[in-house]
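Here the complex is missing a single protein chain, while all its other protein chains stay put.
Residue numbering begins at 1 within each chain, and the chains themselves are lettered A, B and C in the order written.
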Amino acid sequence: MNTYILLIEGKDEQGLINKITSTIFAQGLNIVLNDEFVEKENQRFFMRSKCTGSVNIDEIVSELKRSLPNGFKITFIPQRKKDIIVMVTKEHHCLADLLIRHEFNKLNARICCVIGNRPGLQSLVNKFQIPFYHVTHLNKTREDHESAILKIIEEHNPDYIILAKYMRILSPNFVKLFPNKIINIHHSFLPAFIGANPYEQAFYRGVKIIGATSHFVTAEIDEGPIITQEVVSISHKHSIEDMKQVGQDAEILALSKALKSVLEDRVFVSGNKTIIFS
Amino acid sequence: MNTYILLIEGKDEQGLINKITSTIFAQGLNIVLNDEFVEKENQRFFMRSKCTGSVNIDEIVSELKRSLPNGFKITFIPQRKKDIIVMVTKEHHCLADLLIRHEFNKLNARICCVIGNRPGLQSLVNKFQIPFYHVTHLNKTREDHESAILKIIEEHNPDYIILAKYMRILSPNFVKLFPNKIINIHHSFLPAFIGANPYEQAFYRGVKIIGATSHFVTAEIDEGPIITQEVVSISHKHSIEDMKQVGQDAEILALSKALKSVLEDRVFVSGNKTIIFS
Amino acid sequence: MNTYILLIEGKDEQGLINKITSTIFAQGLNIVLNDEFVEKENQRFFMRSKCTGSVNIDEIVSELKRSLPNGFKITFIPQRKKDIIVMVTKEHHCLADLLIRHEFNKLNARICCVIGNRPGLQSLVNKFQIPFYHVTHLNKTREDHESAILKIIEEHNPDYIILAKYMRILSPNFVKLFPNKIINIHHSFLPAFIGANPYEQAFYRGVKIIGATSHFVTAEIDEGPIITQEVVSISHKHSIEDMKQVGQDAEILALSKALKSVLEDRVFVSGNKTIIFS
Partner (left out) sequence: MNTYILLIEGKDEQGLINKITSTIFAQGLNIVLNDEFVEKENQRFFMRSKCTGSVNIDEIVSELKRSLPNGFKITFIPQRKKDIIVMVTKEHHCLADLLIRHEFNKLNARICCVIGNRPGLQSLVNKFQIPFYHVTHLNKTREDHESAILKIIEEHNPDYIILAKYMRILSPNFVKLFPNKIINIHHSFLPAFIGANPYEQAFYRGVKIIGATSHFVTAEIDEGPIITQEVVSISHKHSIEDMKQVGQDAEILALSKALKSVLEDRVFVSGNKTIIFS
C-alpha cells in the first residue's frame, strides 16, 4: 500500500470531479483526502487528492488524460520527502529553525546542503552534519557567482531552493531555471516595504503591525506568488532593533509554514497567486 | 437555475465521492463547490456540495439513497435565508450587531422577533421594526417561563434560536426540543471559566488572553459543540470592567462568525464536535 | 474631587519626571496613573498623568511652565466627554458601530451630528435621534462642497471629526484647519494598497492577510500618523466581496480602538508617528 498525491489543474467544466474520481476508483485507489477549488475569475479548476493503493503510475496518468479534456496538467506522484537546498547570508534564525526541524525529523524534507555567500553560519550548519558551501560573491561578477552556486545545485538536484535570509538578488536568468521552485522569506508584510531595510521603513512610517512574507521567487523582486504571511503587533516603544527581534519570530513562522505546505504538495500557483489546500 | 446545498454524512467507505458525484452528474446538476472530510477516530464521512441546476428534490434524494449504503443522512435543500429568533437579557452588544447586519442585508437570515426576559432592549429592537416580546421570568416557575417562550417560538417556527447574551439557563426539556438549533455565545474561552462571571474568574486567575465561544446548546451547560472561538490579549492593566469591554468585541465576532457558518449550512455536528467547511 | 489629564511634551533632559511630579504633588494632586516615553531618535520626552484633586487649572499650568525648560507643550484639562462629528458616504458599518456605542454610553463622546455626501444613511442615523446633514457634492466645486461642510462643523465646534468611510478626498486647505483632529479609517493595511479599491488590489496581489488602518488625516492622502491597525487572515477562497465583508469587521475594530485611545487623551503625535499610552 502506497500513498500518492494527485494534482490536477485545467479549465473548469461540469462533471470533472466525477470523471476524475471514477478513474481513480476504477484503478482501485482509495481517496483519503480530496480538495477542489474553482478560481472564478478565470474559470480554472484545481484538485488535489491523497490516495492509497498500489498502482502503475504511468497507467493512471494516461487514464486520467484520456478521461479529461485536452490541456489539463496532471501530476500523480508517490508521497515522499523532498530534497532542498538552503541559501543564507548572515542571519541565522530561519536557517537554525530549519536545521532543528530537520534534525528531529519534523521538516518533511532532506537538507542536501547549505550555501552561504558569507562564511559565518558554517559552524552552525556543521553541528548538524550537513555540508556548508561558502560561495563568496566578493570579487566576482553576478554571473560568475551564480554559476558557482548553480554548479552546487546541479550536483544535488533539489526539489526546492530555500532562501532563508539570503540577501543577494538573484538574476532573472537564474530564477528562470527554477520556476516555482525557489522560496524566499521577506521581512515585511508585502506589498508594504518592498526592497531593502523593511524594518527601518516600518519604523519611520510608524506602523502598528509588522510582518513577514514567504513567497515564490520570480524575476520581479518581492513580487512573486505569496505563500504565507505572519504579523506581529508593535508599539511606539519598539526601536528598529526591537522590531527586528520580534520580526524574526514572524519570519521563522512564515517560512516554516510555507515550507510545510509546499513540501506536502498542497500549493498550486495560478498566475501570481497561490491556492493552498489545508 | 437554482442553487442547492447537499449535505451527506455516514460511515466512510471506498468510492463514496464517486457514487455521489455520479448521481449528481446524472441529474444534470453542476457542482460549484465541494468539501469532504473523514473523521478518522470514528470513520465517519462528511460531504457538502453546492450545486446549481433545476431538479426534483425528492427524486435526487431517493437516487442518492439508492446509490449509498444504508444509514446515510442525506439533506438536499434549496439555498435560502433562514429564519431566526434572538433571545436576550440586558446586554445589547451582540443583539445590536445582529440587528445592524439584518438591517443592511448582511445576516443571511430573517430575524422573526426578539424575546427578552428583561424589557430594557425593547427600544433598540423597535428602532428596526422587529417585534420584541418581553417574557419576564419574575414570579414564574422555570416551566411556566419556558412555556411562554415556547409559545412565541412555535408561532414563528424559526430555523435557529440565537442566545445573544440570554442569561438564564434553559432546562434540558426545552433544549431537547431544538437539537443543534440553539446557538449560544459564552463570554469565555471554553472550557476555561465555565459558568457565571467568567471575566471575574479570568481577572482573579490572572490570564493574559481572554476569549469568547459560540456553541450549540445541549443539556450540559457550556459543554455543547463549539462553533467559533475568538481571543483578545489583555494585561495587568485591565480591570474586570475593561475586560468586559474588550471581551464584548470578541463576543460579537465569535457569534457573528458562528452564525455565518451555520446559516450557510456549512456546519456538521459530530458527537460533541463541529465540522465546519469554509 | 475632579479628574484631570496632564499631557507634557518637550526636549528630554535629566530630572523632568521629578520636576513635574514635585509640582503636581505641591498642588495637592494625586497621580492615579502615569506614563512617560522618550523618543530616542529625536530626544523628545512625552508624559501623560491622570490626577485627582481640586485645583486652579491656570495656576497649575503656570507652575508647570515655571518648573520646566522653555518650549515645553503643557496641556492640563479636566477629563470630559469629547464632541465629535462623523462623516460618511454609503457604507454603514463603522457608522453603525459608533451609533450603537453612543446609544449605550460606551463611546466616551457625544456625536453632535453625522454629515453624509450621500443621503442613504440618513434613516439609520435618525433612528438614534442624531441630526443627519446631507451635503451633496454633486454639481458643486470641491471648494463649495467643503464650505458647506465647514459651516456645519463650525456650528458644532467638535473636538474631533471622524471619517467613517467618507469616500471623498478632503482638500489640503480643509485638512489644515483641523491638525490631528480628523481621524480616518482606511480599508487596507497601510502602507500597502494606498488609494482606491484596496480590496481589489489585495485580491489581485494574492495576499494572505488583509487589514484596516485608522490614522490622523494630513494633506498627504493615506500618509498621516497611524493610530491602530487590525488584520484578518484570508485564503484563495475569498472573493473580493468576501474580503470586503471580513475586512469590514477589521475596519470597525480599528476605528473604534483608535477612537477609544484618542477620546481618552492617550495619543500624542510626534512627526508622522503616534505615541499611545495604554
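Odds and ends about this structure:
As a working rule, contacts are C-beta pairs under 8 Å (C-beta built on N, C-alpha and C of every residue); 3 or more make two chains touch, one makes a residue touch a chain.
Since this is a predicted model, take the numbers as computed values, not measurements.
Although it is not drawn here, the omitted chain touches the following shown chains in the complete assembly: A, B, C.
Touch with the chain that is not drawn comes from one residue among B:Val55, B:Ala148, B:Ile221 or B:Ile275, which is B:Ile275. Contact with the omitted chain, checked across A:Val38, A:Val55, A:Leu124 or A:Ile240, is made by A:Leu124.
For subunit A, the residues touching the absent chain in the complete assembly are 92-93, 96-97, 100, 103-104, 106, 124, 127-128, 235, 237, 245, 249, 253, 256, 278.
The missing chain lies against subunit C, touching residues 14-15, 17-18, 21-22, 24-25, 30-36, 38. Take subunit B: the residues that touch the chain left off the picture are 37, 39-40, 189-193, 204-209, 211, 225-229, 231, 235-237, 239, 272-276.
Keep this in mind: only the chains that are shown with their structure count from here on.
Viewed as a contact network, the protein chains are fully connected, with every chain touching every other. Each chain gets one centre point, the mean of its Cα atoms, and the points for subunit A and subunit C are 41 Å apart.
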